[in-house]
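Complex shown without one protein chain; remaining protein chains in place.
Entry: chain A
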Amino acid sequence: MNDQTNKWIGKRTIRPDGVDKVTGRACYAADNSMPGMIWAKVLRSPHPHAKIRGIDTSKAEALPGVKAVATAKDFVEFPIDTAVPLGIQDMRWMARNMLAHERALFHGHPVAAVAATTAEIAAEACKLIEVDYEVLPWAVEIDDAIAPDATPLFDHIQFEGKPSNIAGKLEHKKGDIEAGFAEADVIIERSFTTRPVHQGYIEPHACTVSVAADGKTTVWSSSQGQFMVRAMTAYLTGIPQSDIRAIPAEIGGGFGGKTIVYLEPVAAILSRKSGRPVKMVMTREEVMRATGPTSGAKMTVKIGAKKDGTIVAGQGTFYLQAGAFPGSPIRGAAGCSFTPYAIPNVLSTGYDVVCNRSKVAAYRAPGAPIGAYGVECVLDEVAQAIGMDPLEMRLKNIAHDGTKAVHGPVFQSIGFAQTIEAALKSDHYKTKLTGKFQGRGVANGWWFNAGGESSAQVNITEDGNVVVTTGHPDIGGSRASIANITAELLGIDYDRVSVLIGDTATIGFSNLTGGSRVLFASAMVVTESTEKVIEQLKQRAAKIWGIDASAVVWENGEARPSGEHTGNFPTMTLAELGAKANETGGPIGAGSQQNTTGAEGGFATHICDVEVDVDLGTVTILRYTCVQDVGKAIHPAYVEGQMQGGVAQGIGWALNEEYIYDKQGRVDNPSFLDYRMPVCSDLPMLDTIMVEVPNPKHPQGVRGVGEAPLVPGPAAVCNAVSNALGIRFHDLPLSPPRIVAAIDANMKQAAE
């Protein structure tokens, strides 16, 4: 699409759901209530690892006000040694994460649930449930979990023929790694650790579920996918999908953490048992103890380069914590970390390590920021060793169209070179730092981006306006972009387009809001639907005029006769055609359902300036610029918003955020006070440079933008701090105690 002719694509329109969200009217999951509704609470394991020998719920059931109690035996039974895949999840793990079966695998693991007339009674009843535990040795850290004497979390999982907490291995190979390193003039090898960090959405998980006497089930919840909620609830409860209507509430942040269920199936079973609608809302402490986070990791990265800066070999070994059940994002860590570069010889290996902490959930480019942290920090040292500018050295080695990525695919149309060149030309990069203890860091990042299943319906109302329905929860303004596209295609004013998110009964299957896929995929089905509608409008006008539909064109929101009929009839507007819909053939509207393909990956380059207070160990972000190939920015303000939000999360990951465990294997900082996410006064303005290299496989050129901006962040910040102090840091977060300790150790070393 040509920018000059675009009226709505690329405009900063006001989002369709905006007024509701600034006036407090928008209905999030916990805002819903129903007549007759009761409340449920969850009993959680006090042990990080224990066999469950028995659960006695009789005293809880006898408490006045209690309406139902549920344990694992009330749900579908999945044998522990048989995979039940649903997308990238496994329902045998999902079932056990929702409610412990054979073992409690982390402190805070749900063991039973109670529904009662009030939340207080439900909580009181939970205390009356007697669980017979056999406490087992536990491990929350990777090294403890893979130690030879570690207690396996699962009897059936083996690695290299022995019972193990290594639940999986992934290897990407290209070229000959040994021969590659033999060619290198400079080889740098470093080991790193990152800590688990939580997605940090401000809205705790919540749902209301009503199961009627005939089994018809209605779920109101906030998630990143109502169809995911429907499918997982069906799997875990045995209720057929056709009997479940999952209605998406507005969602108060997800970042990947709401791509699985914790509550909905439990509430469904409690509702079925009690005959009442059941509401569940997690506390923040429950969110921090038992949902998310992403993996902590340990890794070793080795990179070899020639004196001229050509990288000849890259090797990475990444151990990622999965938490209590297999499934850490090793694909993101091992698959994305070397992908930005055309390195002839690569060996990238990921290990999935189970341990006694909450099951990890997706977090914004899952695994990729972890792998990029190691690789981009080593690249910085390589550039330093050969005396090259760190961005120039990266530019010399980047992937181009036609480069085969280490995980397999060949890049078709990427704007990575343009991204780095824009960073090099930026005012930020050209402005030199002058202060003491100030430093600059750069890093690159890449994310796969996803396509997948989406559905849309576009209907013309009788008064000639437009209602678009899609199936993806809108977390960051996607409705506004869909309205921009529809208005553009139809040639009408933006405010004549309403965009709704359908529930599972009112719109066709649509995969999750995740993988940076929503606008990419929904724009494709909305475009196809709108094009069908335009064909119908042309046919209706042709019928009224008594000419062939091929002689009608649609322009600027009007049907116009063309060719030999040009000027023979007055043009007809959408409103006029809408009013005549019934007499010309019935309602006007069309849908589209596709399994979309062609999502091209996204590249980002970050520049970060910091100043370190060497007495306090605090790091101030002085300036930050995020440069990214965004394909085509349909709504630039929300694209910038994705970039800025990703940057802020990367800064938090780098500087402050971490799970701290006590000596009993319990999370010691399960609150927003002690789990320190960036607050407003921690950050400067966050500059963005949108590089637009349209995706040729998409009607509007869209490329996913949501996840790539988190990937380079931790490395960019770490490189900046290292640059400021002349001390390399390998372990996150760069919290004040760690920085002060490094400065002290450095001074001690210098004195000796």
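FYI, a residue touches a chain if its C-beta (ideal position, glycine included) is under 8 Å from a C-beta of that chain, and two chains touch if they have at least 3 such contacts; residues count from 1.
Convention: contacts and distances are computed from a predicted model.
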Could you check which of "Fumarate hydratase", "Na(+)-translocating NADH-quinone reductase subunit A", "Sugar ABC transporter permease" or "Ferredoxin" matches the UniProt name for the chain that's left out?
"Ferredoxin"
Hidden partner chain, touching residue among A:Gly557, A:Gly641 or A:Pro699
A:Gly641
From the list A:Ala213, A:Leu673 or A:Ala750, which touches the chain that is not on show?
A:Leu673
Based on the whole complex, identify which of A:Thr283, A:Thr431, A:Asn582 or A:Asn746 touches the chain you can't see.
A:Thr283
Out of A:Gly476, A:Pro561, A:Gly617 or A:Pro712, the sole contact with the unshown chain comes from A:Gly476
Need a quick check: the contact residues on chain A for the chain that isn't drawn.
12, 14-15, 17-19, 21-28, 30-31, 199-204, 250-255, 281, 283-284, 475-477, 635, 637-638, 640-642, 644-649, 671-673, 677-683, 685-686
